[in-house]
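See below for the structure under consideration.
Here the complex is missing one protein chain, while the rest keep their positions.
== chain A ==
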Amino acid sequence: MADQSLIFARGLVKRFGDFTAVDGIDLDVAPGEAFGFLGPNGAGKSSTMRMIGCVSRPTAGQLRILGMDPVRDGTRIRARLGVCPQLDNLDPDLSVRENLTTYARYFGVSRAEARTRADELLEFVQLSDRANGKVEPLSGGMKRRLTIARAMVNDPDLVLLDEPTTGLDPQARHLVWERLFRLKQRGTTLVLTTHYMDEAEQLCDRLVVMDGGKIVAEGSPRSLIQNYSTAEVVELRFADGLDSNAQYAAKLDGIGERVDPLPDRVLLYADDGDEAVAEVHRRGLTPASVLVRRSTLEDVFLHLTGRTLVD
């Protein structure tokens, strides 16, 4: 198993001084997989990605990338990675195309090939019409797509995307997702981090839920929901909510599999949401609003950590 894994980690730790950012995690990412790290800010996702990207030295534990040792073979590994970092680091004074051709040269791609490659990739991320323009006026989504294109200039075996759509508006996010989905369909191995549960659900074959530097659960989005949540969730809001949600939760006890009082609403976990709502009414409770929805990874995270993903 370890031999075929593109990423293999056992007990991987990253400390900054006394602070432990990554606290002993195990990973196995197979070729062709779309693998995700789902977790809130500060969970240790970027620290993990930077170790995988061979720009940050593990403090302890075992790590092998593409079968090699990141400390000894860092340069050789990075030659086969594509990295889209959390913070854009495009060259603002270079043109859009020059950003790609210049970067391709770092990988030893010939000048002629870099130009062909740049044009193909600009086509792929739908930025061909901006090729000769500057980077500065590009929108956030366009910059992100350009950074993703840049991560592809060396035809990488493994693409690392750290929060590819954070800060983008919904439309821009969908464009990025659509491009990443195409990469995935082509069999490119993608590893991404996100604190958006919908992003993880859409793009990841398998993911780990990370919190406080630890992996708290692992599986496909579906199996995680199956294992840690119910098929449906009922969201109840009471007119006099806020302080009294805990009291309502007590009155709701026994409905569905679990009751979770949050500051602004009470969640009822049940496989049949409508049946649960009927029972709420039978108990004489009159919530101001009732919403029955499918369970999401957000619910999984809430269940595992007691906190929400995005604050």
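Here is the rule we go by: a residue touches a chain if its C-beta (ideal position, glycine included) is under 8 Å from a C-beta of that chain, and two chains touch if they have at least 3 such contacts; residues count from 1.
The rule is short, and it goes like this: contacts and distances are computed from a predicted model.
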item	value
Complex member absent from the view - protein name from UniProt, among "Cytochrome C", "Transport permease protein", "Succinate dehydrogenase" or "Oxidoreductase FAD/NAD(P)-binding domain protein"	"Transport permease protein"
Among A:K45, A:R117 or A:H303, residue touching the chain not depicted	A:R117
Residue of A:L12, A:L38, A:V96 or A:V109 in touch with the missing chain, whole complex considered	A:V109
Missing-partner contacts on chain A, residue numbers	16, 53, 55-57, 75-76, 78-79, 81, 83, 85, 87, 89-95, 98, 102-110, 113, 116-117, 120-121, 123-124, 150, 152-155, 183, 186, 188
